[in-house]
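Note that one protein chain of the assembly has been removed; the remaining protein chains are unaltered in position.
Which chain is which? They are A and B, in the order written, and residues in each are numbered from 1.
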Amino acid sequence: MAETDRVKVKRRELTETFLEGKNMSKVYGMGRRANRAVDNVNFKFRRGEIVSIVGESGSGKTTLAKMILGLTSITEGQLELYGQPRAFGTTAEKREYWKNIQAIFQDPFSTYNVFSKIDKVLLNCIELRGQKDLPYAQKVEIMTEACSFVNLRFAELTNKYPFELSGGQMQRLMIARIYILKPKLLIADEPTSMVDACSRATILDMLLKLRDEEDMTIVFITHDIGLAYYVSDTIYIMKSGQFVEQGTSDEVILHPKSDYTKRLLSDVPSIYEPWDLTSDDLLSEEDEFPTAAGGAP
Amino acid sequence: MKHRLRTTFQNTNFVVGFSILVLLLLLTFVTPLFMQGSPLDMVGTLFNKPGNYVNRMGVIDAPKYPMSIEVASIRLGAAVSNDEAKQMLEWLEKSELDVEWKGLDPEKDRAAIVELFLANYDDSIRLPGTSAYRKGFTRLYNKVQNLLSADGYVVHVADPDSESGYREVGKIESRDFTNVKDVPARRFFLLGTDNFGRDVFHELISAIGNSLMVGLIAGSIATTIGLLIGLTSGYVGGWLDNFLTFVTNMFTVIPSFVILILLSYSISSSSRSIVVVAFVIGLTAWPWTARSVRSQTLTLKNRDHVNISRLSGFGTVRIIVTDILPYVLSYVVMAYILQISSAILAEAQLSMLGLGPSTTTHATLGLMLSWSMQFQAPLSGAWWAFIPVVLSIALISFSMNLMNTGLDQVFNPTLR
Partner (left out) sequence: MAEYILEVKDLKTRYVTRFRENVYAVDGVSFKLKEGETLGIAGESGCGKSTLAMSLMGYYFPPLHYTSGSIIIDGRDITGEDPEVLRRTVLGTEIAYIPQAAMNALNPTRKIIKYINDVLVAHNIRLSRTELREMAEERMRLVNLPVEVLDRYPVELSGGMKQRTVIAISSLLSPKILIADEPSSALDVSSQKLVIKMLLDLIDKGLVKSMIFITHELPLLYNVTKKIAVMYAGQFVEMGPAHESVFEPLHPYAKGLMGSIIVPSEGIRDEHLVAVPGTPPNLKSPPQHCRFAARCKFRQPLCDSVVVPERFSSDGRLFRCLLPEAVLRELKYEDQIKSKQEDAEVELDVNIIPFAEDNGDGDSGKESGG
């Protein structure tokens, strides 16, 4: 794997704090049935940083993402943008906030409105940039550029519907959308979990390229600790709504401190070391019968 | 979209249902062009049989053509029933006269039997039996007495100047014929007339049109209300959802037909026009659509494409119209079709209870049924007054349901 002629991934220094979460919680339900999906979470994202939030299903990572995105309310705590609590009351404020923050979701087949053509998807983005009145030729130029950024050819996509593309191409088109919008923060919620290994590599490298070229902060949410290690500068490990470990990628992956991180790492098969299937903790959590209500989602 | 439309029109069920509906609509639009008068003109009398009616005076006035066609037997055949022929045979048998009556068939040789009976009948021959029994034969004799005469009729008009008070204006020979086309006053009743003497066919055509209008208005109202309530309560959520769901549930729990009856009853009968009844039906039929649209909206709301639109800062109305409505539309079209057909049925049910549109200017299928029941058409054997109506209702419902099944096969992925 360690061939010298491969292109090196650029890593760099990060300083400026961009987004900060303070004691953020999300509680569903009330009283005894209250369920703390996200429980008192603190984090700091810096400009141009790729942050991974790693957790198993039900750990609250997607809920946290939706809170940051403003798609669901924050029960407790606050979110600060450049040191100021985010303004998120009126429709105008929300619109302003969403100019800086965008997302890519897990399932490419549900991210697109099956009734709008690809052109429409991209034209909406140009409209959002406030360039609605641009002559069409210039719009095409922008769209062509965005598509070539993700190795797609716009000329082949016009008048097509998103579902005519493969899953990987659809996710790449989503990245093209981000490229046009150029938000400061991108939340990528498991963008590769439903695509093939080949497309996965392409998408990850495009995310890296977005960061490098546009200085975007990317929050990468995944259950795959290997992907997180490859792509990110900082890793947060999440378990039942809380961060159990955080630090730079090398710290967390190569020298894990928490038992949970160690277990996650041992659960992932590697090709360099033999996979230890004999460990005793195998029957620990899995064999507790969850009640019907609290079953795995 | 084009592809969907094409596959829809390739579906046999849909195409058959659609063609039936289009034919019915064509019928309602085209036939009035060939009909005289209003559909509710009372032209006939109570329950006239289906047939071609010609004016009797017109027949006399019309040019006559003597023809060598044996008329007597035909007249006899029409005038003497099977039973009467049997009665005659019975007399011939019991009178024990020396007549060759054996081998005569009351069905085929009716004329011969009547001839024999007329030639031999004698009031003085006393048959055994009651006097009523005997009198029956006398009546029969009097009835058929004139039938065999080939003399024809003489037509008189009243004339005070004349000695007898009458003046002969014409003579009708027994072998005179008239071309029906030469009779200017005639009327063809394909389905006879109803209790008020209206042409049932004409009435039926206009009733189908009116009932379809009731269905269309009621179905549109129900679907629009259901769609609006379903979309808002599903997408907006929160207390609005709770409130709208509460209202919807209330309407679902109370049998809608009862509301329908109460509403119709409370509107004074004079103001219950077709449109009002359609509104009443539409206002009670929406909860069903609202519930299913709401549940579909709820699942769609959590789809990522809606999230993307929200992140793009689009307004609620725009998201509902572009990101949710297209997805539920195929379902709504199917529900709409069912709403139309059930509204037509509801109108018929209401009218049967006497709570339908109270109108003397327009007919609906339900009203036609109601009238025919009130005037006991089934007891009078006037099948033409209600069977065609029932069949029309069945045909409309059938075509709508067929279209619905077809659409279901096209749009429902589990049936594909």
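Some notes on this structure:
Heads up, the rule we're going with is that a contact is a pair of C-beta atoms (placed from the backbone, for glycine too) under 8 Å apart; a residue touches a chain by one contact, two chains touch by 3 or more.
None of the values given here were measured: they were computed from a predicted structure.
Hidden chain, full complex: it touches shown chains A.
Across A:V27, A:L134, A:V244 or A:L265, the residue that sits in touch with the chain not pictured is A:L265.
The omitted chain makes contact with just one of the residues A:M30, A:A137 or A:C198: A:C198. Taking the whole complex into account, chain A touches the unshown chain at residues 1-3, 5-9, 11, 56-57, 151, 166-169, 196-202, 204-205, 208, 223-230, 249-250, 253-254, 263-265, 267-275, 277, 282-283, 285-287, 289-292, 295-296.
As a working rule, only the chains that are shown with their structure count from here on.
Here the spacing of chain A and chain B, counted between their Cα centres, is 66 Å. Within the complex, the chain B residues that touch chain A are 1, 303-305, 307-313, 315, 322-323, 326-327.
Here chain A touches chain B in the complex through residues 69, 71, 91, 94-95, 98-99, 101-103, 105-107, 110-116, 124-125, 128, going by the rule given at the top.
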